[in-house]
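Missing here is one protein chain; the remaining ones are kept as they sit in the complex.
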Amino acid sequence: MKKLALAVTLAFAASGALAQDKTIKITGFGAKSGVVRSFGVNSEAAMLAAADVINKQGGIKLADGSKARIEVEFLDDRCNAEEGISVIRRIASTDALVAIGPTCSNVAEPLFGILQKKVGDAGDSGLQFPVFTDVAIKVGLAKISEWAFRNVPNEMTMYNSVFYWLHQKYPNLKTVYGGVEEDFAHSRATWHVVMKDRAQASGFSIAGESKWLLADTNFATQVREMKKANADIIAISAHPFSTCGVLREMQRQGVKPKLLVGLTSSSSLETLQGCAKQAQGIIIPTSFAPVNKEARFAAEETAKKKGAADLHSMAAWENMFILKQVMEAEKISGAKANLQADRRKIRDGLAKLATTQGLLGVTKRDAEGEADKPYLFVQAKGNDWVVLHNPL
Amino acid sequence: MLDFLQAVSDGVLFGATYALIGIGFTLVFGVMHKLNLAYAAASVGGAYAGLLVLGVMAGAPPWLVFLCAFAAGGVLGYLVYLSCFHFIPLGSPLATLMATVGMLLLIDEVIVHFTNGMPLAYPAMFDDVMLRAGELTLRGDLLLVFGIAVLCMVGLLLLLYRTRLGLATRAVSQQSVAAQLCGIRVGLVNAMTFVITGLLGGIAGALIGASVGALSPLLTTPLTVKGLIVTVIGGLGSIPGAIIAGLLVGGFENVFQLFRGVTERDLYVMLLLFVFLVFRPGGLFESKDDHH
Partner (left out) sequence: MDFYFGLAQLVGVHTLLGLSAYIVLLTGQVSLAQAGFFAVGAYTAGMLTVLAGWHLVPALGIGAIVSAATACAVGFPALRVKGLMLVIATLAFGEAVRLFFFNFDYQIAKGDIKVGPLGGEGFRQIRFFPENGWGTLEVMLFMWVFVLLVMALLWWFDRSRYGTALRAVGEDEVAAQAVGINLTAIKVSAMTVGGAIAGIGGGLYAHYTTHIEHSSFNILVATFALAYPIVGGLQSVFGTLIAVIFVQAFLIEGLRELGDWRNLLFGALIVLAMNLRPNGILDARALAALKRAFTRGRNA
């Protein structure tokens, strides 16, 4: 009889504890197919790793004082706009409170477009769901909707800094020649709107530009143009595949500029895997390198989940911690009945943030929902990205 | 003027890679009168498989990788035959077309799955050799690709016109029923055609990887499109046509790029193809056996 009473008491206690086991769902989404698969894989790993760390520390504190575990799911949008829209609607129909993603800028733009533009606008039937982007980096997207926020580096600030620093450090270098991948929104915008502009602002003169397409394989003409221009610095605004193609052709034709500057998102494993030898010395501004304890810890934890830590996946890691902070500050209920109210609170909380704590330092946030992340310059040396200059 | 000549020569040389892919496309179309849209994907897949050699033996010489790609291409060719052509009845050309599309997607996804979509450096031979012809510079490795394309063409023509298998293949392509009546095993001949084009595809994929310097899933679609264009311009079923068309397309592409820039380049290539189709639908070397 005593044993039975004990068993029953324990059962009650256990069920009580289980009832305490609330979950908060955060869904990640991005590209896990095609040439951009690595981005999705890494972001997912970073999110899972961050969730583990947060859960080990006790989880998220809800409004009623109890703690909830974070549950992470990751959906593949295949870098396709229609699918991305379908995915976000699907996520909104579950009990997820917020989504982290997407990977591709060509998905982000339509996706933000179907969100409600202005909060509280009753005449706007757009989706009311907070999206906190980790990777899609094309300039000026978050302002499309007040439900969209991004934690991506500000390329204007970074390239301004790069060219300024280069001008200071190498005063005898005067000309910049650009190579740009024209058919990808991000790389195209970065050369025409950011690099060209900032290089000129820092006192360089633009010797010209050569264009190619994302999947091109023959760069003979473009590199010949580069050779003729004979600029001191060549800035390549392209993704790893065509960047490697151009660098190889440059080697073949004997084009050796004094300095090489690259595109933010090419400061990853892909470039080194494709053409480490030819990419030696290329300078890229980035918002992540394992230079301090937190950064190294994040990288290790992500590696345990089979993902690589780079500026993109580490943004996803940061997002998880920022969301924890926001959820606790806004006192979300975590109850399924208050789903929409909780989502609204998260949105409001994200909108309020003026600064967030990033892995490299404090990140500023602006009224449009964009971030101004601390950055440093890395350079390809051997088989690694080595910190060249840390302005922090 | 020099710019123009240099652009032409750069383009024509790179066209040798298109020629290689085109030969396989045109052979399958010429023999089986069916489009194998999975051909370029299988070729790239074979090239990727070639890299497995490096996984086993770190410092393996490039020719060993190419050999492995060659063999893998043959295997993939046979798999494509089995999954898309063997079981589907001859009266359903649309079904085979869609099945090859399915295989293209499958092969692409398998590649993406194993490499996480990232480009892989490919071993090259003579990739740093630049020859000079007067004022022009020519890429040594592309000349090698051209040489191999010509060798393949000679080899295939010998196969088609001097061997029993070639005789059987031509018989099946002309009159498959009559060929069966003569005791030729149509299924076996078709399978062999796919294996042979697959072997060729493996080499093509490997050499393209070597010329580009890296393999990426990005290569599949443009190669498929170029291969189809080359097949049409060269004449369906004509191997010498495929080579000449490949060089032509490469040359024109670069010239268009020189004059109108890279964003309009492909537009003009498409229009060139369209013009060809309307005014010379048989291609440069119209096939002698023209029956529908």
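Every chain is named by a letter (A and B) in the order it is written, and numbering of its residues begins at 1.
The working rule: contacts are C-beta pairs under 8 Å (C-beta built on N, C-alpha and C of every residue); 3 or more make two chains touch, one makes a residue touch a chain.
Note that this is a predicted model, so its numbers are computed, not measured.
When the whole complex is considered, the residue among B:60, B:105 or B:284 that touches the unshown chain is B:105.
Within the whole complex, the absent chain has one touching residue among B:29, B:122, B:146 or B:285, and that is B:29. Of the options B:199, B:229 or B:258, the residue whose C-beta touches the omitted chain is B:229.
By the touch criterion stated above, the residues of chain B touching the omitted chain are 29, 33-35, 83-84, 87-89, 92-99, 101-110, 112-113, 221, 225, 228-229, 231-232, 236, 263-264, 266-267, 270-271, 273-274, 277-278, 281, 292. Seen across the whole complex, the unshown chain contacts chain A at 32-33, 75-76, 78, 81-83, 85-86, 89-90, 92-93, 106, 109-110, 113-114, 116-117, 123-127, 144, 182-185, 188-189.
Just so it is clear, only the chains that are shown with their structure count from here on.
Centroids of chain A and chain B (each the mean of its C-alpha atoms) stand 38 Å apart.
Chain contact summary for the complex, chain B toward chain A: residues 3, 6-7, 10-11, 14, 17, 108-109, 112-113, 116-121, 127-128, 130, 137, 139, 208, 211-214, 216-219, 221-222, 250, 254, 257-258, 261-263, 266. Residues 33-38, 41, 182-183, 211-218, 220-222, 224, 240-241, 244-245, 248, 251-253, 269-270, 273-276 of chain A are the ones that touch chain B when the two sit in their complex.
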